[in-house]
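The structure under discussion appears below in the form of structure tokens.
Every protein chain of the complex appears in place save one, which is left out.
What follows is chain A.
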Amino acid sequence: MATRLFSIFLGCGALLGALSAAPALAQSNDTLASPDVVSDSDINHNNIEFGAFVGQVSIEDFSSGAVYGLTLSYHITENLYLEAQGGVAEAGETSFEVLSGGAPLLTEDERDYQYYDLAVGYNLNGEIFFTDGTTFNTDFYVQIGGGSTDFAGDNRFTLSLGTGYRVLLTDRIALRLDVRDRIFSTELTGEQKDTHNLQYTLAASVFF
């Protein structure tokens, strides 16, 4: 499943790359015809961000564990962006399972926690001053999205609320700290309830 998620992301990345390159190709004929005309498409537009993250997720009732995955974002304006994210984690045991020592609630396969989110976000731009001469551009961002969580043998519709902080080390390379609450409804512990699954992750991303 992790490999499948990964290949889906690579596919998306390749598609977006091809799409962003398409206008440049179309323009090159015009440029050849009159070499003095320079247009927008001769300049690199770095609006797509691709990142990999690792972190911790707390799966409600099922302990916490490492989470990792990939993120693909498209920055539309200096503030607005769209983002797709996929991640995998493994759930632990409930307190009940640990204390009673009895039969496990879930099989090993059912403890795999896999998800994707599609979100829209808003950047609040800023700067951080490390020293007098060293400054980095930053974004504090909030986002809301929806997606699916594959856990305990079922896919569940998931609401995703997130916030984060991005530090641009260069114009192209960034570090991101994300906090995200992924909310889905489940009846695993007997009654139907909304579970809050909080995760915090650290990501490295590149703009292209």
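Basically, contacts are C-beta pairs under 8 Å (C-beta built on N, C-alpha and C of every residue); 3 or more make two chains touch, one makes a residue touch a chain; residues count from 1.
The rule is simple: contacts and distances are computed from a predicted model.
Peer 1: Have a look at "succinate dehydrogenase", "Dehydratase", "ABC transporter permease" or "SH3 domain-containing protein" and point out the UniProt protein name belonging to the hidden chain.
Peer 2: Missing chain, per its UniProt entry: "SH3 domain-containing protein".
Peer 1: Using the document's definition of touch, tell me which of A:82, A:183 or A:198 contacts the absent chain.
Peer 2: If we include the chain that is not displayed, A:82 is the one touching it.
Peer 1: Can you list where chain A touches the absent chain?
Peer 2: Those residues of chain A that touch the unshown chain are 10, 13, 15, 17, 19-20, 22-23, 34, 36-47, 50, 52, 70, 74-79, 82, 110, 118, 120, 123, 125-127, 135, 137, 146-148, 152-157, 171-172, 187, 206-208.
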